[in-house]
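Reading through the structure tokens given below for one structure.
The complex appears here without one of its protein chains, the remainder shown in place.
Now for chain A:
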Amino acid sequence: MEEAIIQPAAFDLIVVGTGLLESVIAAAASSSGKTVLHLDPNPFYGGHFSSLPLHDLTSFLASQSQFQPSDPRCPSSPQPEGSDHTSVHLATRPLYSALNVTSYSAEPLESRKFNLDLTGPRVFFCADSAVDLMLKSGTSRYMEFKNVDASFVFDKNSGGLASVPDSRSAIFKDTSLSYREKNQLMSVFKLVQGHFEAAGSADSDGGGRRISREDLERPFAEFLNRMQLPQKIKSIILYAIAMADYDQDDLEACKDALKTEDGLDRLALYHSSVGRFPTALGALLYPLYGQGELPQAFCRRAAVKGCLYVLRMPVLAILADKDTGSYKGVKLASGQELFSHRLVLDPSFKVPLPLANSPPASLQDSSHVVGLRDVQGKVARGICITKSSLKPNVSNCLVICPPRSLYPEQVMAIRVLQIGTNLAVCPSGMFVFYLSALCEDAVEGKQLLETAISSLFSVPTSGSPEDTSAGQSENTEALKPMLLWGALYIQELTMLFQKMYPDEEFFPNTASSDQIEDDSGLDHET
């Protein structure tokens, strides 16, 4: 196999993997004038953040669900004599597990007409710092976003979907709330607005509108209880606006009790999102052609600034200094050795630590290698395809199933994003649904999503599609969208949290100077 030799052989930074975070780092570093090499073993951009045709998605998920054997081309022997460094082999780990794909469709789906998202942030708040980052970095020029038209909550009493009155005009228009409930919900919104206005004013207590420090530390659910809000309103605020994951009323089971301060921040984010862009009336955005466009846009930005791109190029090993054990460079599958001051690895790599002969933790403390480290936790994901919408006349929407709305033991909120044809991710007349929920393990995760699917969709029971379409059209189940295709899988949660170039401006030549950690917002799961 003839492999091209990469020139030059030394860079300021080598980034492995073209996922969203790696691409942001590559773009930021290139913009700061660093020389950057960006590698990806896959033949496409985006890694775990790409949007893929149907078949490619399933095969990628399947391939990443198992440990890969060590590359036979990689010699495990030590470096030749005279070399001043040793090579440390990189192992990969599977990010996905428990993959389960079912097709209910009689005729095969046209694989190429789909752009299905693997993972990643799926919707953005219009006022999210990630959107600011895209505007600031200029990547927004390479993308187009559309509004998510509406939000709904699953109402356990009716078994139907109730719209989320998330703004003043939505409350005004809502037909399901009582007058009292309208007043209560709007009072919360105004309280939050008053709090932030007062916080922004010079007056220390902001005319009494500012919420006390003590109250801000308390759980948000308690704060809402004290406002004597009915459960329905509380649930809308906690799970459909503040986007809480865990059941906030059950503090024992809740791993992440939302503090009042954070709850208020999330409400403020939501509200500053509504109407931020004149063309987007709602709070949420989704990129045209799927979220795989995001890493590509950053890569394009990086390339414009001089970053060198090599796809289909796996990295086999890290080169470390023989004496100090500190990072030197990487060894590619082509056999070429490349050197850089710093290295960023995508989250599927496992760095064997500590490195042989090295002082403990030298690789990390010197911050030459930034690994995208683990965060404890998993997320259960599901993708469904149907030919009809959850709500008539709504193309794109977000549906929240608050904790315990589906079954009594449900401790997590489940989010379902429906994307219609106008976002060019599926053939005309079809709808794609992305389901997600945090979970402890695969069993819990699957239970969450399976219940959600059976509550929202009509799932053909037998393998024979002719039977189902005939048999179910008579009862009420026919009102629910009929499932054509479904996939469930469990993903490991990963998160980046380190500053690389603390002294450099993040995307210079613009007014404000955020630090790289600003993009942590990108990791928030939808």
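Methods note: contacts are C-beta pairs under 8 Å (C-beta built on N, C-alpha and C of every residue); 3 or more make two chains touch, one makes a residue touch a chain; residues count from 1.
As a convention for this text, contacts and distances are computed from a predicted model.
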Per UniProt record, name of the chain withheld from view ["AP-3 complex subunit delta", "Prolactin receptor", "Geranylgeranyl transferase type-2 subunit alpha" or "SUMO-activating enzyme subunit"]: "Geranylgeranyl transferase type-2 subunit alpha"
Absent-chain contact - pick from A:Ser59, A:Asn183 or A:Asn422: A:Asn183
Identified contact with the non-displayed chain, of A:Lys173, A:Arg312 or A:Lys387: A:Lys173
Chain not shown, touching residues in chain A: 168-169, 171-173, 179-180, 182-183, 186-187, 190
